[in-house]
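Structure first, then comments.
Apart from one protein chain that is not included, each protein chain of the complex appears where it belongs.
Each chain carries a letter (A and B) given by its place in the written order, and its residues are counted from 1.
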Amino acid sequence: MTIEIKTATLQPIRNTFANIERRFGDKPASRYQEATYDLQGEANFHYRPLWQPQYELNDKSRTKIKMNDWYDLKDPRQFYYGTYVQQRAKHQEATETNYSFFEKRGLAEHLSEEVKSYLLTYLIPLRHVEHTANLNNMYGCAFGYGTAITQALLYNAMDRLGNAQYLSRIGLLLDGNSAESLTTAKQEWLKNPVWQPMRALCEEMTTVEDWFEVFIAQDLVVDTLIFNLFYSQLDEKLASMGARDIALLTEFMQVWNKDSSRWLDSVLKTVASESEDNSALLGEWVQRWRKKTLEALKPVVASMLDNSDALSIADASLEERLTKIGITY
Amino acid sequence: MSKVYLALQDNDDSRYIVEAIIEDNQEATVINQPAMIRIESTGELVVRRSTVEEKIGRDWDVQELHLSLITLGGNVDEDEDQLRLSWNV
Partner (left out) sequence: MVAKKLNLKDKYRALTRDLDWDYDYSDRKKAFPYEEFEGIKITDWSKWEDPFRLTMDAYWKYQAEKEKKLYAIFDAFSQNNGHLNVTDARYVNAIKVFLTGVSPLEYQAFQGYAHVGRQFGGAGARVACQMQSIDELRHVQTQVHAMSHYNKFFDGFQDWTHMHDRVWYLSVPKSFFDDARSAGPFEFLIAISFSFEYVLTNLLFVPFMSGAAHNGDMATCTFGFSAQSDEARHMTLGLEIIKFLLEQHEDNVPIVQKWIDKWFWRGTRLLAIVAMMMDYMLPNKVMSWKEAWEVYFEDAGGALFKDLARYGIRMPKFVETTAKEKEHISHQAWWIFYTHGHAAGFHTWIPSDEELDWLSEKYPDTFDKYYRPRWELAKEMEARGERFYTKALPQLCTTCQIPMGFTEMDNPTQIAYRSSDYEGEKYHFCSDGCKHIFDQEPEKYVQSWLPVHQIYQGNCGGANVEEVLRDYYKMNLGEDNMDFKGSSDEKRWNEWKRKGVA
């Protein structure tokens, strides 16, 4: 009886918040929608930032990209905080199993000195590239516009810190938790001539002003090339050196890259198809950073991989991605 | 000497943590408030992993404290074995 009364008297007076209703109509909304759209302040800022008086606190003109509605850049994964951390916790748990399997079975002991030195010279230093990616995604998060893109950039930034930490833990597995391998790998990053152009590129990216350009340079150009070279081509090379087990330790990054690519491709497709101006800008930025990054990777790739086509293979994967997104120049 | 304090959500895990705190901190006072438990003490308060593990009957990571912690007052020193709150004066 009571149940019938309840349904009769407990009709909701509205289905969702008014801003969501204005966008999507008067119907129940998803948690992603309610936790994303219009969250960021848009009007009547009280004071100009002391550190950038030329802009408002939240200001669309911090990039040359123009969107009629920045909330068009929605995340196909529908990540809000809760779904994001729960998704990552799942990956994390699987990764933890891999790492402890590797440790308990003493798999590091089966690695040849040559493999270990390979890892210290080429794989572990990538943690510094991931650190750069953390900075660059934070940059977009802080200076970007609209919760749709800024929250996704924050998740990406935290993921990159996570990637850097997993790479560091590979080092700790190799050196029995003394961190000596991290010191060695950092010296490679700082001193080894083959890494210097890439280090210079990382440093340069953190000084670029337009947040969307930084986003393109890092998440599209550098990441596509790096992931192909290090997690696909280097992975094969390590397998050929009898170090197939390392794939256990880089699986998180592989899974992450797939997840993140889905988001990135969708966002960039939307931006590119918004206007010719946007499309031209994306093309210009890609062209600039593609050239720089290929140059910067040349020495490290030449010394790391035997295949003289390695860089062109990576570049072809970038080309394929650009076509898919619709960036041409 | 000033008081340090922490407050925990009133849930099952917290009960064991509070038991452990009382055992390790003879001076501590426990105050029950709606949905929360506040524990205060003069000068210092320690949450020890080993004591909590004894009470809760399983491995317990000090960082798990953050699942139930609502607030704290005092300088924090946290490592693998304990979380210690203190004032220097």
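We adopt the following convention: contacts are C-beta pairs under 8 Å (C-beta built on N, C-alpha and C of every residue); 3 or more make two chains touch, one makes a residue touch a chain.
What you see is a predicted model; the values in this text were computed from it and never measured.
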Contact residue for the chain not shown (choose from A:Thr206, A:Gln287 or A:Thr323): A:Thr206
Full-complex contact with the absent chain, from A:Gln86, A:Ser112, A:Ser240 or A:Ser303: A:Gln86
Hidden-chain contact residue, picked from the options A:Leu123, A:Ile149 or A:Leu182: A:Leu182
For chain B, residues in touch with the removed chain: 2-7, 9, 33-36, 63-64, 66-76, 78-80, 87-89
Contact footprint on chain A, counting only the chain that is left out: 2, 5-6, 9-10, 12-19, 31, 34-35, 38-51, 57-58, 80-82, 85-86, 88-89, 92-93, 95-96, 127-128, 130-131, 134-135, 138-139, 141-143, 147, 150-151, 154-155, 157-159, 161-162, 164-166, 168-169, 172, 175-180, 182, 186, 189-190, 196, 199-200, 203-204, 206-207
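Quick note on the criterion: only the chains that are shown with their structure count from here on.
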Cα-centroid distance, chain A relative to chain B, in whole angstrom: 38
